[in-house]
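Only one protein chain is missing from this complex, and each of the others stays in its spot.
Now for subunit A:
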Amino acid sequence: MASTEDDSKQQSILQTQNSLDNQQQSVDKSAGVPLGDFVLQLEDYSPTIPDSVTGYYLNRAGFDACDPRITRLISLAAQKFISDIANDALQHSKMRSSGQSMKKHGKDKKMTLQMEDLTPALAEYGINVKKPAYFV
C-alpha cells in the first residue's frame, strides 16, 4: 500500500531526525548524511503522483528538474501534505459519525470525503475555504 510505504518513509525521516538531535550536540556537520541516504532510497520508490505529472507542474513554475529523485522528493512532500489533510478530515468525519450514531457499532460502510469535514481540517492549516453548497 502506498500509504504505508509513505508513512514508513516519513517515520524513517522522523527517526533519523531524532538520532540527529542526539548527534547534534556532538557533531554539527552530519546533517547531510540522512538526507543523502533518503534521496538514494527514492530511486526505488515511485510515489503515487507520477513523475511526469509532478515534472509538468514544476516546469510551469520554472523548475529545472535534471535529477528525477528531486522530482520524487517533491511529489512525496505533496503526497504527505494531502494525506495529512485528508487524515484530519477522516478524523473529523469519524468524530461526527461516532457522535451521531452510537447504535450502529458495525463499521461504517461508506466513508465519504465531504466538504463539511474538509473545511475544519483545512482551517487548522490556516486555509479557509468557502464553497457554495449549491450552484446558483
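Criterion: a residue touches a chain if its C-beta (ideal position, glycine included) is under 8 Å from a C-beta of that chain, and two chains touch if they have at least 3 such contacts; residues count from 1.
The working rule: contacts and distances are computed from a predicted model.
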item	value
Protein name as given in UniProt for the chain not displayed, "Integrator complex subunit 9", "Multifunctional methyltransferase subunit TRM112-like protein", "AP-3 complex subunit beta" or "Transcription initiation factor TFIID subunit 8"	"Transcription initiation factor TFIID subunit 8"
Residues of subunit A (touch criterion as defined above) contacting the omitted chain	1-4, 6, 10, 13-14, 16-17, 20-21, 24, 29, 31-32, 34-36, 38-39, 48-50, 52-54, 56-67, 69-70, 73-75, 77-83, 85-87, 89-90, 109-115, 117-118, 122, 127, 129, 131, 135
